[in-house]
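Missing here is one protein chain; the remaining ones are kept as they sit in the complex.
Now for subunit A:
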Amino acid sequence: MRHIISILLENEPGALSRVVGLFSQRNFNIETLNVAPTEDPSLSRLTVTTVGDDRVIEQITKHLNKLIDVVKLVDLTEGNHIERELMLVKVKSLGAARDEVKRTADIFRAQIVDVTPSVYTVQITGDAGKLDAFVQAMAPIGILEVARTGVSGIARGDKLLTL
């Protein structure tokens, strides 16, 4: 099953490589990985999506917790949560296709953020499924390039991942 694990990580050189190294060293799988600073300059927040049965996920969280640079983590998929990913897509847009791209973007609540005579650049956010569906819908028109951020997530309600 797919899990989204969010990690508060010491903002130290090499910390990220310890996390990534752990996954390859122990044969755990990484689907997406996303990392950025938080409001606390000493911490980064890292979100990884991974696939595995309960035993594997238990091992992943235990081994992550053992890393000295990992301050705290949560498996968001254990509770209600919000999952978002941002994607930028360049689509070939000539002639009739220009309208088609615009219409499809509207349906997905995506925005066109850059335009040339032959290319539209579309920005879209949502969960991974929505982004996949958008890619599928645009494919026949002609996708030129895709840039996805990887999944980020947060728990719903009052639940917090803080120190």
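By our rule, a residue touches a chain if its C-beta (ideal position, glycine included) is under 8 Å from a C-beta of that chain, and two chains touch if they have at least 3 such contacts; residues count from 1.
Throughout what follows, contacts and distances are computed from a predicted model.
One chain of the assembly is not displayed; among "cytochrome-c oxidase", "Phosphonate ABC transporter ATP-binding protein", "Acyl-CoA dehydrogenase" or "Acetolactate synthase", its UniProt protein name is "Acetolactate synthase".
In the complete complex, the residue from A:Gly21, A:Pro37 or A:Gly129 that touches the missing chain is A:Gly21.
The missing chain, though absent from the display, is touched by one residue of A:Asn65, A:Gln136 or A:Thr162; that residue is A:Asn65.
Contacts to the hidden chain, counted on subunit A, fall at residues 10, 13-14, 17-18, 21, 25, 55, 58-59, 62-63, 65-66, 68-72, 163.
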